[in-house]
Each structure stands twice: as C-alpha cells, then as structure tokens.
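Take a look at the following structure, please.
Missing here is one protein chain; the remaining ones are kept as they sit in the complex.
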Amino acid sequence: MAVTEVRGSSTPTVDDAPPPAPAGSAAWRRNFQIAWPAALLGLVLFACFVLPFLAPIPKPIGGSVLNSLLPSFSPGHPFGTDPNGNDILSRVLYGGRTSIMVALAVNLIGLAIGGGLGAIAGHLGGIGDSVIMRLFDVLIAIPSLALIVAVSLSLGPGVRNTILTLAFFSVPAFARIARAETLRLREQPFMVAAKLSGTPMWRVVLRHIAPNVGPSLMTFAMLGLGVVMVIEGALSFLGLGIQRPSPSWGNMIADGQLSLSGTPNLVLWPSIALFLTVVAFNQLGEGLRSRWSGGR
Amino acid sequence: MTDVAQSGPAPRIISAVLGSPALRLIVKRLLTAIPILLGVSILMFVLLNLLPGSAALQLLGPQATPEQIAKLNDELGFNRPPVQRYLEWLGNFVRGDLGKSIVSKQPVAQVLPEKLAVTGELVALAFVISLGVAIPLALWAARRPNKIFDRISGLFTTAGLSLANYVLALLLGLAFAVKLPWFPSFGFTSISKGLGNNLYSLFLPAVALAFPLLCFYARFLRSDLVDQLQGEDYVMTARAKGLGPWRVLLRHAFRNSSFGLITIVGLNISTLIGATVIIERIFALPGIGAYLLDGILTRDYTRVQAIVMIFALITVLANLAADVLYAVLDPRIRYGSN
Partner (left out) sequence: MRTRTKVCVLLAGALVLTGCTKPGETGNSSNTPQYGGTLTVLDDAAFSGSWPTGLDPATNTTGGGNLTQMSAIYGGLFRLEANADGSNAKVVPYQAASGDYAPDGKSITIKLKPNIKFSDGTPFDADAVVFNIRRDMNADCTCKPTWQLDGTPEQAITAQGSDTVVIKFAQPTATAIAAFVIANVNWIGSPTAIQAMGDQFAIKPVAAGPFTVESDDLSQKLVLKKNPTFFIEGRPYLDTLIVQSIQGDQPAYQALLAGQAQAYEGMTTIPLLEEAKNNSSLVVTQQPATSPYVIQLNTKIPPFNDIHAREAIYYATNVEAIRTGLFKGAYPASQSFTAPGGLFNHSTIPGYRTYDLQKATDIINQYYGGSLNVDLGTLDAYVANQVDTELQTEWAQAGIHAKLHSDQLGALVQNFIGGKWQAMLQTAGAWDPAVGVGVGFRFGTTSPFSGISDTQIDDLLQQAGQISDPARRDALYLQVGQRISDQAYAPFILAFAPASVVTKGVHGPGLDTLIPPVVVNTAILWSDAWMEQS
C-alpha cells in the first residue's frame, strides 16, 4: 500500500500538465529514447519469431549427438552446440520465444487480474477493499521461494503451469499499483460525477479508471517482463519451470551453469540474449514513463 | 483506541500517547497482521498438502515400495486428516510451541535460531552493500541525467537485473576464490570465531545477493531523483536561492526520494528469502533457505510453517517500520488513511 503511494509521487496523475509540444533537439531526443529500445526489441522479436523461418537455422532439438559440445564459432554452429549436439544459436532463438511468451503472459495476467482487482478494490473502498487487499497481503507475506516451489510442484512442469506459477507474483504487485492509482483518482471531478450519476461499477472501471491507471501499469509491466524472465531461470535452477529439452533462456542458463567452467558458452549466449531483451524492455518502459509523465 | 484516549479519565500523558496517530497506525497494522498470518498459514498448509507424492516417498527415494511408503507415512502422522493436523499445529503455535520437525525429530525452535542468524546476517550485509553502492551511484547519475555516466550506469544496472544470481555467484567464486584466492569459495565462519572471519566468509555470498538489489535500487532512486530535480517546485526554489547542485541533490531531492527507497527495501525482505536459498546452496551456507526448501520437498509442515510465519511476521513488521519511518520523515502524511 505504502509503496505505491510513495511511488505515486513520481507517477502521472490526470492533473499533470500535458507534455508541452516537443520541439527541436529535445523532441528528437525524446523520440530517440523510445525509438532505440523499440528497435532493439523489434530486432529481438524478429530474430526469435521470424528469422527461423527465413534463414537455414537447424531445429533446437534433434541435432546429431556426435557434434556434441562444439565450441563457439564452429562451422555451421556460430554459437557452438550443447551436450546433445543441438545448435545453440537455434536454441537461443527458439528459447527466446518461450521466455518472451511466458513473460508476456505472466504480465498480461497480472495486468488483467491484478490490475482489475486492484482498481475495483480502490474504487470500492471499505470492506471490499480490505478483503481483496488482505488476500494479496497474504500472498506477499509468504516468502516468495516457498510459494513458488510449492505452487510449481503442485501444478507440475510445462509452459502453462510455469506461467500460472509466476502469475502468483505478478498479480499482487499489479493489484497494489492499480489500487493506489485508483485512490488518487477518487477525488477527481469526473469520478465524483460518475459516482453521483450512479454509473455502474464495471463502466466506471473500464471507462474512467482504466485509461488513467493504464500508463503506470504499462510501464510497470515493461519492467516486470525482464524480472519474469530472470525468475523463470531461478525456477529452472531449482529443477522446475520449462521442461527440457524445450529450450528457454532460463533453463539453458540453469543447465549450462552445471558445468560453467567447462562449457561457458552454454551460459554466455542465452545470457547475452536475455540481457539485450531486458535492456530493451526496461529502456522502453523508462522512455514511455518519461513521455507519459510529462517529458522528464 | 481513540475512544479510550478521548473519553477515558486517563492521565493526559497516556491519552496523548494512545491518541498519537503513530501509535494508532501501529496498533491498527498489528491487528491486521493477525488475519494475514492466519491466511498465510492456511494457504501454505493447503499448498503442502496439494503436492504430488508424499513425505515418505521423498524421504525413501525412488526405490521404495508402496508398502514401505505407506508405513513411513503412517509413522510420520500423515494418516490423520489434514484439518486435524493443521488445528493441532495451530494450537501449539498459538501457545508458542513450534513443534518438532516431522522429518528430523529435532525441535524446530532449537535449530531455527542458528540458521536464522546466518541468513539474517547475510541479508543485512547484502542490504548494506547494495545501499552503500546504489545511493552514491544514483546520486552521481542523477546529477547529470542522460549524460555519459548516467548512460553507463544505466546499462550496468540493467545488466545486473538480467544476470541470473546463481551464475553471478559461481563467477564470483571462480574469480575471487579460485583465480585470486582472496575469499573462501564456500562455508560459513561463525561470529564466535571473530567478526572479521565471519564477515570474510559471508562477503562473496553477500555480494552475489546484493548485486541485483543494488541495480534495482540504483535504477529506482536515479529516476525518482531525476523526477524530483526536474519537476518539483521546492527544487526550483532551492536552485533560485542559489544552492549548489550537490546541496540541492542531497538536502532536498534525496531526502524526498529516500521515502520511496525505504518502502521498497521493506517490501524486498520476503522476496530476498527466495534469492538467499540459491546463494546459500551455492556457497554451502547453513542458512534458513536450504532448510526451508528441504522442508517443502519433504512436506515437513512444522518446519515450513515455522519459517513461513516468521518471515510473514518480518514482512509485516518491515512494512510497518517503513510506514512509520516514512511518517516520521514527512509529517504531512496522514496516518492510517488512504
């Protein structure tokens, strides 16, 4: 609760002055702040989702085991091969699909469920607010490791279950932010008007709250995408998460570290891919935040 | 509480204390902690009971026959209904009895303090390192936003956020225990063998734990500082008064931004226990993380519940402390209101 109120000091509200029309080099800089991470992200997405169809890239599984553990820059295998002889470049690209999709799904669930419940709680106030937020407090108060391992073991492995497990983290976080932002809106004239005119709750939430709360949730989601990709790796380290042999950046790094000093390239390449993607998401989030908060 | 303070014939000093908004906030928050702790214990117990397999299976391994598994589960008390087991546990817990570990038969209260101390020390050290680096880094970066130092530190901190902490832990070990034999690659030296030796044994794990935090704090603080510097009236005023940039940064902007930082640090505590288990494992530290993880795998609910409740309590208290601190730093905050 407190966190988001504090954060509110730097997040936009409806009565923030609209950004002045950008002009000259300032405008260029502002656009560049969004353009370069967007371009980097586009590049990553293109490489993961489109490139495998265009370029002669082998499948991520099914390589010849006789090509096991080739070093980087081997002919035909620019990043080398894994113990099964699979091309690491291909695994990085296909693994990226899984990692990015998991991260997107987790944040979308957080955005929809957490954001929705948080907005409703903030809007309702009183007992409804207390009940919803105490439930999330319970989730937040459990040590994250205990929660993640218990949920993940109960659900079993696989992409869908990994998404559900990680959603246990994203939902309460989004709820807190949405609630705090909604509270800031409560005293706004249009909200008071909507309340007086007896507009139904779903309509208030969708028409009035969502458009105003959306930007800060979106920037939070941008930062959250990177976090989810890293946590997915932590799950893999504990032997949970995305099931082998399907690649994800998390499980590639987690498997690679088992023989880190013997085969560093198993860890190096997916880590670089993860880094570039996290940079892109984070910078894009910052750029958008800066734009929405009036160009700071 | 307010009724007592206002209507009671208590001496003025007591009524002043009881009526104090800070105390009301504390009492109110402590009362809400009870349903939260109850919810935590129920949810954790349910989750442990939902896990596939059983305690006996985990303990006996893949070579156990169904008969052996059934026999051991009976002996461990898992043949009783879950609700009964939960209520028994709750009854003992309320009376202050944490019970015996289902698996090792050791009293939890006997094992826990030592392990808590290791993890507590590790986390404290990690906080000191992360804040000690993050604050100067953020101040320096925020002094000239979007200039070269800010850019470099921005990339550096993003890299830190995207680096898996177990890889970092191993790399630190390779660099500073193997190549340069400066620190131990594993193990814990108790504080009874000297504070120096103790801190020395915890240094690498604390750095591995602190690094992602450091990056997170630095990023958070830097953008908040930039917002303060560029947008807030009091900064303009301070500048107009002719205060130097460092003074404005430290005396005004940082003071305000520190509220947010305190709250974030408070919230991080329960997340950290997740990171510590991996770091404790890699550096073979006898902390609470590995003990908790083993407890979950073996459905040792007395052990798991004790740890989870302690951390839930710490989380609640830490958030409360952050709120109180926040209120102390900024008297404009209205207590207990939203």
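Quick notes on this structure:
In order of appearance the chains are A and B, and numbering begins at 1 in each one.
Basically, a residue touches a chain if its C-beta (ideal position, glycine included) is under 8 Å from a C-beta of that chain, and two chains touch if they have at least 3 such contacts.
In this text the structure is predicted, and so the values were computed from the model without any measurement.
Residue-wise, the contact with the chain that is not shown comes from B:57, picked out of B:25, B:40, B:57 or B:261.
Contact with the undisplayed chain is limited, among A:144, A:248 or A:263, to A:263. From the options A:63, A:95, A:172 or A:287, the residue with contact to the unseen chain in the full assembly is A:63.
Interface residues of chain B with the unshown chain, by the touch rule above, are 51-54, 56-66, 68-69, 71-72, 75, 100, 103-106, 170, 173-174, 177-178, 181, 184-187, 281-284, 286, 290, 294, 298. Interface residues of chain A with the unshown chain, by the touch rule above, are 61-69, 83-85, 153, 156-157, 239, 243-245, 255, 257-263.
Definition applied: only the chains that are shown with their structure count from here on.
Between the CA-based centres of chain A and chain B the separation comes to 22 Å, rounded to the whole angstrom.
Interface of chain A with chain B (complex): residues 1-3, 5-7, 9-10, 29, 125, 134-135, 137-151, 153-154, 156, 183, 226-227, 229-230, 233-234, 237-238, 250, 253-254, 257, 260-261, 267, 271, 274-275, 277-279, 282-283, 286, 289, 293-294, 296. Listed in rising order, the residues of chain B touching chain A in the complex are 32, 35-37, 39-40, 43-44, 47-48, 50-52, 146, 154-155, 158-159, 161-167, 170-171, 174, 212, 219, 223-224, 226-228, 230-231, 256, 259-260, 263-264, 266-267, 270-271, 273-275, 277-278, 289, 292-293, 296-297, 304, 307-308, 311-312, 315-316, 319, 322-323, 326, 338.
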